[in-house]
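Missing here: one protein chain of the complex. Every other protein chain is in place.
Labels for the chains are A, B and C, by order of writing; each one numbers its residues from 1.
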Amino acid sequence: MITVRFFAMLKSLAKTEVKEYSVSGPVRLEELKSMLKKDFPALSGVLDSRSILISINQEFASRDAVVKDGDEVGLLPPFSGG
Amino acid sequence: MITVRFFAMLKSLAKTEVKEYSVSGPVRLEELKSMLKKDFPALSGVLDSRSILISINQEFASRDAVVKDGDEVGLLPPFSGG
Amino acid sequence: MKTKSSVLVKIQEKGFSVGEVVESVKAASKGIGAVVTFLGAARDFSKGSVITGLDFEHYPGMAEKKLIDIRERALKNFDIIEMAIVHRTGKIEIGEDIVVIAAASAHRNDAFMACEWAITELKRTTPIWKRETTKSGEVWVSETP
Partner (left out) sequence: MKTKSSVLVKIQEKGFSVGEVVESVKAASKGIGAVVTFLGAARDFSKGSVITGLDFEHYPGMAEKKLIDIRERALKNFDIIEMAIVHRTGKIEIGEDIVVIAAASAHRNDAFMACEWAITELKRTTPIWKRETTKSGEVWVSETP
């Protein structure tokens, strides 16, 4: 299972906090994004934006990273803490 | 009357906080310093130091200023507040 | 180190006392001569809009990890003795405190530099998001669009 977590405006757009995907093997982030766009059409316009960062297991990940069973993926809009 | 006030190590050297001088007219700071050196020999070595600032009526004064009856003169060693 | 971080670095709903945070870093050493503190507060006006309230969301676990990381990098890269970081989450009223960072050092320049670096790094790397309530509704803020 891969757990995808949505935050801030992405959570509002997706209308959910979490989405889980059962995978048979490792999945490239690009493939995961395609699945997300299909399931959450409202995210299509922003998922490829350079201002959306992606974390894997709570560490920043590069765009060509690979996700595997048990991983937690975070979709992180621009931060506004402080 | 001109009131001269000593602070910090100058007060320790002069062994007093205040010295008053009766004057008949305006006195240049240079003259006042000569009077002070005579009355407080221990101050001779420091009164001309560029690191000693002088105030007249609680405002910084230039070395060629003139002091008159009723003025308060401060002899200010390097500051160490903060 | 882990114990210390968990005392000095916190994300919490409740308010904090600036005085207590300053004391927590001062307690580290009698060699501390300077403590520089940054306090972020909820303003009533931002980018042309009147703000009536704020709501902060964070990524639990990751946000704490990033703050601990900022403290550890600050201790490594600046000549400071201690640093504390407390950030609030959830609803915050106008005028209330949002975040405090206290940097303690022997000499003031190091504390000023470390404190300013830490708040900039917090805004850049910590997954915390602010939602502003304005007359026209609630909006998520993107400081770096």
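The rule is short, and it goes like this: contacts are C-beta pairs under 8 Å (C-beta built on N, C-alpha and C of every residue); 3 or more make two chains touch, one makes a residue touch a chain.
All figures in this text were calculated on a predicted structure; none of them were measured in a lab.
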Chains in view touching the one left out: B, C
Chain not shown, touching residues in subunit B: 5, 7-9, 11-12, 51, 55, 58-59, 74, 76-82
Missing-chain contacts mapped onto subunit C: 17-20, 22, 26, 30-45, 94-95, 106, 108, 111-112, 115-116, 119
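Definition applied: only the chains that are shown with their structure count from here on.
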Cα-centroid distance, subunit A relative to subunit B, in whole angstrom: 74
Where subunit B and subunit C are represented by their mean Cα positions, the distance between them in whole Å: 49
Euclidean distance of C-alpha centroids - subunit A vs subunit C, Å: 26
For subunit A, residues that touch 2 or more chains besides their own: none
In subunit C, residues with contacts to at least two other chains: none
